[in-house]
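Note that one protein chain of the assembly has been removed; the remaining protein chains are unaltered in position.
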Amino acid sequence: MFKISPEPIAPAALQRTLADARAGACVTFEGWVRNRNEGQPVLSLEYEAYAPLAEKEGGRIVAEARERFALLSAVCVHRVGHLQLGEMAVWVGVTAEHRGAAFDACRYIIDEAKARVPIWKKEHYASGATAWINCAVRGEHAIP
Amino acid sequence: MFKISPEPIAPAALQRTLADARAGACVTFEGWVRNRNEGQPVLSLEYEAYAPLAEKEGGRIVAEARERFALLSAVCVHRVGHLQLGEMAVWVGVTAEHRGAAFDACRYIIDEAKARVPIWKKEHYASGATAWINCAVRGEHAIP
Amino acid sequence: MITVNVQYFAILREQRGLAQERLATAAGTPEALYGELRARHGFTLPADRIRAAVNDEFVASSASLRDGDRVVFIPPVAGG
Partner (left out) sequence: MITVNVQYFAILREQRGLAQERLATAAGTPEALYGELRARHGFTLPADRIRAAVNDEFVASSASLRDGDRVVFIPPVAGG
């Protein structure tokens, strides 16, 4: 299950959906808005998603993780909107009988989601400048 | 920080202690009592610790993780007592600027804790039998 | 000429100044359409850094566009 959420993520409720008597391991990843990126002080982050395709592509990533690793369940929720420092941008939770599969799958899901899911983030800096991450082009005076 | 807890683990409160404006990633591992081990139906698990040395050795493992990986914080709490199916036996939470360090450190801590910290578990089976895990010896009719 | 609906996100939405538009074009592929729109609106991202989606699925930049398609140009992603 992969969802885009305009509302704050509620990790406790999400994690309860993973409960399974066969599960011996639960690994979660949370991405938080941090106060610096590549040396620049960050004040806040805007996330924007192309939601229908993001949920499709995210769902494919979760399905791939279930094929590759011996999982019992896997969920990823990605926030959109204007987030302040310390807010949760993404939550991934997986359960498995054994911890190796749970760690590997959790990492697979977040790595692939960051690389493939159509979500963009714009950093707002203390200087007043902003930048869409990964969208700078050679010659621009922007964040590489 | 590494603690032995005779009380149920409260992950939300533990995770709040990890909040840090510099943190971009939080990875947690939870070990849950599962209903089978090596093919045998399990009803419950007893955990016992040699608490003073467990907390010292656990503290060393957390310190090693902080040396090896670019962490901001790391906490591990291990439950003792008689646990029912689905209960949480161990919680590990780490934060870092970047997710790679957080995943690697979380896994390091749980792997080392399982191998080095003086904690033992006894499985209670549906058959009425019990077994201290890893304590069977050749020739015994016990769980390998 | 075909008529397509184009949706813009992130940096493209800001550079275009709107989130979607309906337009008539002679472009037969997403790549050709992006080139046309980039020239018109000054998009900074070169075509080789953009992916295309049609009707909510990724497509090759050389796919054929059809009348009524909903086209999205996808800047480099940065979730998490």
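Chains: A, B and C, in written order; residue numbering restarts at 1 for each.
In the analysis below, a residue touches a chain if its C-beta (ideal position, glycine included) is under 8 Å from a C-beta of that chain, and two chains touch if they have at least 3 such contacts.
Owing to the predicted nature of the structure, the values given are computational and were not obtained by experimental measurement.
Note on the chain not shown: across the whole complex it touches B. Only one of B:81, B:100 or B:118 touches the absent chain when the whole complex is considered: B:118. Residue B:90 is the one among B:42, B:75, B:90 or B:105 that touches the chain missing from this view. Contact residues of chain B toward the unshown chain are 31, 47-50, 52-53, 56-57, 78, 89-90, 110, 113-122, 132-135, 137, 140.
Here is the rule we go by: only the chains that are shown with their structure count from here on.
Centre-to-centre separation of chain A and chain B, using mean CA positions: 25 Å. Between the CA-based centres of chain B and chain C the separation comes to 50 Å, rounded to the whole angstrom.
Residue positions of chain A with contacts to 2 or more other chains are 31, 110.
Looking at chain C, residues 80 sit in touch with two or more other chains.
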